[in-house]
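As you look at this complex, bear in mind that one protein chain is not there, while each of the others sits in place.
What follows is chain A.
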Amino acid sequence: MTDVTVRADDAIPAAEVEDVELYHPKSWVTKYVYCQDAKVIAIQYSLTAMAIGLVALVLSWLMRLQLAFPGSFSFIAPTDYYQFITMHGMIMVIYLLTALFLGGFGNYLIPLMVGARDMVFPYVNMLSYWIYLLAVLVLVASFFAPGGPTGAGWTLYPPQAILSGTPGRDWGIILMLASLILFIIGFTMGGLNYVVTVLQARTRGMTLMRMPLTVWGIFTATVMALLAFPALFAACVMMLFDRLLGTSFFMPSVVELGSYLQYGGGSPILWQHLFWFFGHPEVYIVALPAFGIVSDLISTHARKNIFGYRMMVWAIVAIGALSFVVWAHHMYVSGMDPNFGFFFATTTLIIAVPTAIKVYNWVLTLWRGDIHLTVPMLFALGFIVTFVNGGLTGLFLGNVVVDVPLSATMFVVAHFHMVMGVAPLLVIFGGIYHWYPKITGRMLNDRLGKFHFWITFLGAYAIFFPMHYLGLLGVPRRYYELGEMAFIPPSAATLNIFITAAALTVGAAQLVFFFNLAWSLFRGKLAGSNPWHATTLEWQTPQTPPAHGNWGKELPIVYRWAYDYSVPGAAQDFVPQNQPAATGAAA
């Protein structure tokens, strides 16, 4: 990292970046409600995402109860189960994880970490949140619509998604598609802001190769989202027309109850292509911010510079690019040409290379580090274990011959929960424990945090590890109950009860987390401006929590990369990015 730490102070040009002309709120409403400050928008995004995420959590309890004790709950009909599955999956992936990582963490951290006063277009940024909120409300409305929410599965595959056998075909599917379209519009407004802020509004001295990996992760994920969501947008519009106008984009001719429907000639596979052209990058849209945040957490809490920064950046970019050419690995059983299968299996396995590089670099960062087992660090370590685990089962599913017998079994459910459910959530928790002191000025309670971590981490394994085994037994996914399946041993039912017990325990532990968030807001230990002794800019703000405009009169100047921990000869074991070279490193 020679050129990163070079004495660049004399090479820094005068500010050539225009300063944001901030909008100064004039009333309570424009300060906290219709607010243009990215920090407030971030909190609005996060709270909304967590609220709707709680709904998805409750749905998962209901599903687990049904799977463990089939037949005992009169209020869960088979159609309800499908609706729970669908809403749970869609909310978790899009309305919780995507919104929280990009809208929440992105809004809060990007301007602070690159040394900007705000996003480049705060007004558009504000609209982004309000459209997101509208999307969430439309989604929630579908729970109350006649017929309930759609039960088409989160992949919404046609033709069944809009045929009358599927629950929620009257209103649910329409509201779901409308909500997704709104979400994409809202996200685009925010996403353009994040990208332009990173590209064009960094402070003096902040070269791209000095940015913390958190910013790299969120930035790359946002670029990917801006290119992947269009496919979902187009697909949703077309399905909406199929449902409302009776067009046949995705609908072949269908015989229903002995008579032909008016549909004919469309291509159901087209939906699968469009959906997964969005769907696979979506996995990395939530994974890349997690990668970035984890890198920073590990480096900070192990008091060591990140190993191979440059390689980490290129790995993020390479993963982002490659993930656009692997989508059909979700379609191995769609009857596609084996040659395509071979192509997509190859690209899928190639992605493992940059991903493995990242894992090695995290481990090497930890190697002989001064590891502080703080709560954020615990979550970061938990992420690495879980992610490696999910990545390994991904290698199974990426190969056509192994995937074909495993597809649509619980093995798949176990795999994607590990890799894109639990792993990113652990990072979200770690990130919240890490940055909460900056956001509120107070620390989260440590004991509750450790309790939360151990229950969540071990509990997640108790839930999802046995599911791999169930999948290998052949237990199918998306089944309301197993009924008479001779090949499934009765012990599977016992295992299902165990999993449900674990799931309810993990769920309860999340309530502890929410309690901690609320309690510490008033009672937490005062944090000071830099409780973790971190180097990145957000910890160097003149006020904590950062004030409107972030930096007071003068923008900070950046003299070094973000990872000067334990520099030999330095006065402290960290050197903030805005500390000039002469007083900092021994160089």
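As a working rule, contacts are C-beta pairs under 8 Å (C-beta built on N, C-alpha and C of every residue); 3 or more make two chains touch, one makes a residue touch a chain; residues count from 1.
We take it that contacts and distances are computed from a predicted model.
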Task: Listed names "Phosphate transport system permease protein PstA", "Cytochrome bo(3) ubiquinol oxidase subunit 3", "Nitrate ABC transporter ATP-binding protein" or "Flavorubredoxin", with the criterion being the UniProt name of the chain not displayed - done: "Cytochrome bo(3) ubiquinol oxidase subunit 3"
Task: From A:Ala235, A:Ala315, A:Leu397 or A:Leu444, residue that would touch the chain that is not displayed - done: A:Ala235
Open item on the list: One chain isn't shown here. Among A:Arg202, A:His280, A:His330 or A:Lys358, which residue touches it?
Closed with: A:Arg202
Task: Sole residue of A:Pro78, A:Gly165, A:Gly246 or A:Pro405 that reaches the chain not shown, by the stated touch rule - done: A:Gly246
Task: Those residues of chain A which, in the complete complex, touch the missing chain - done: 1-3, 5-7, 11-13, 15-18, 21, 23, 120-123, 188, 192-193, 195-196, 199-209, 226-227, 229-231, 233-235, 237-238, 241, 245-249, 262, 264-267, 270, 274, 277, 305, 564, 567-568, 581, 585-587
